[in-house]
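Yeah, one chain of the complex is gone here, protein chain that is, but the others are all in their spots.
Moving on to chain A:
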Amino acid sequence: MTDFAAIRSQFPILDQEIHGHPLVYLDSAATSQKPQCVIDAEAEFYRTINAGVHRGAHELAARSTMAFEQARAKVAKLVGANSAEGEEEIVVTSGATAGLNLLATAFGNASLGRGGETAKRFALKPGDEIVVTKAEHHSVLLPFQELAMRTGATLKWIDLDDEGRVRSDTADEVITDRTKIVAVTHVGNTTGAITDIAPIVRRAHEVGAVFVLDACQSVPHLKVDFHAMDVDFAAWSAHKMYGPTGVGFLYGKRDMLEALPPANFGGSMVELAWMDKEAQYMEPPARFEAGTQPVAQVVAAGVAAEWLMNIGMENLEAHERTITDELLKMGDIEGIRILGPRSNENRIGTVAFEVEGVHPHDVGQFIDAQGIAIRVGHHCAQPVHRHFGVYASNRASSGIYNSVEDAQALIEALGKVRPFFEVR
């Protein structure tokens, strides 16, 4: 059996007091904390092998290139993607937002005729449709909304049910023959609900649309296999999966990446450049990795991926489910409304809630005074909040290092909120 107390002890940041109380960190959906091995990997890279990758011929350059590509392979393995040379399906980005913007920009370039014949599958024109859901983080909604505005395409969305779950059952109606792009979150960053994506993927492919998955909140918590899920693209960030900030990954089926025109231009993505002729771009993933990459952070993200695989995503899922069970008990406290599924089925340990009569900022302040970190605000998902008739909410979200006791500490503190603010 996995010793999760021992795993927790690998996170030095958690060993401190906040406002005189032991720190309870329940904000992993915003960013996760980093285990010692990830922190060390970044420093060790700078201490021993730092050099430019994919350029130069000296020994350090060779070692850093190898470390960079090994990290890509580890990350690929975590999500069931290919990484053999010439078959790579993982593109390094500076974050999930950058990955999603890369896609929207590349689709826009294809719409302008760039990328030749093979890129036409991504091209949009007036009358075409882009479909998202109302559960999207702004980093999905806005790049694709802008893409619709640039190309004249229509943005449509799949609605949510009362619990905030994506209405996958309406995919056949919302996605039509005119739909070219479908972008859907795998796990709602506010609701914690796992989207039943299979019917949406199937429908998207039935009409010849490209399916993009926002995997930010799933990769750190669930065993995912992008091949098995049959998604065309997926974006997520390293910093939510116990890796460093400033790094993200974009998965693309190999044939999709090969057909996709570049979005960012510069060094290390071009084979031949002239003054008076069109450049000839490299094959993926290099085509999408213009400029100097955050190499130390990518290497550390690879260590995080390996660390997660050693623990086993199934073990992690089972552990977090016990915390979710405890967190969901807040729904029994008078005046607390969970904004998301009440039952611990097809959801993760991200639980947004409203305390009737107390503004989220005040709730967060009260909870923080007891050393417990939760998120308050709209969590970069305003439409899903409007769906629940609120502008902002509180959100507790679990990570690998949390214990049932952490969740209990929150529940106990939440019971005191309304009495403190004298809400009757």
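Following the convention adopted for this analysis, contacts are C-beta pairs under 8 Å (C-beta built on N, C-alpha and C of every residue); 3 or more make two chains touch, one makes a residue touch a chain; residues count from 1.
Please note the rule applied: contacts and distances are computed from a predicted model.
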item: Chain left out of the displayed complex - its UniProt protein name, from "Sugar ABC transporter permease", "Phosphoenolpyruvate-protein phosphotransferase", "tRNA uridine 5-carboxymethylaminomethyl modification enzyme MnmG" or "SUF system FeS assembly protein, NifU family"; value: "SUF system FeS assembly protein, NifU family"
item: Touch criterion as defined above, residue of A:Leu142, A:Leu222, A:Ala373 or A:Val390 at the omitted chain; value: A:Val390
item: Footprint left on chain A by the chain that the document does not show; value: 19-21, 358-362, 365-366, 369-370, 376-378, 382, 385-387, 389-392, 416, 420-422
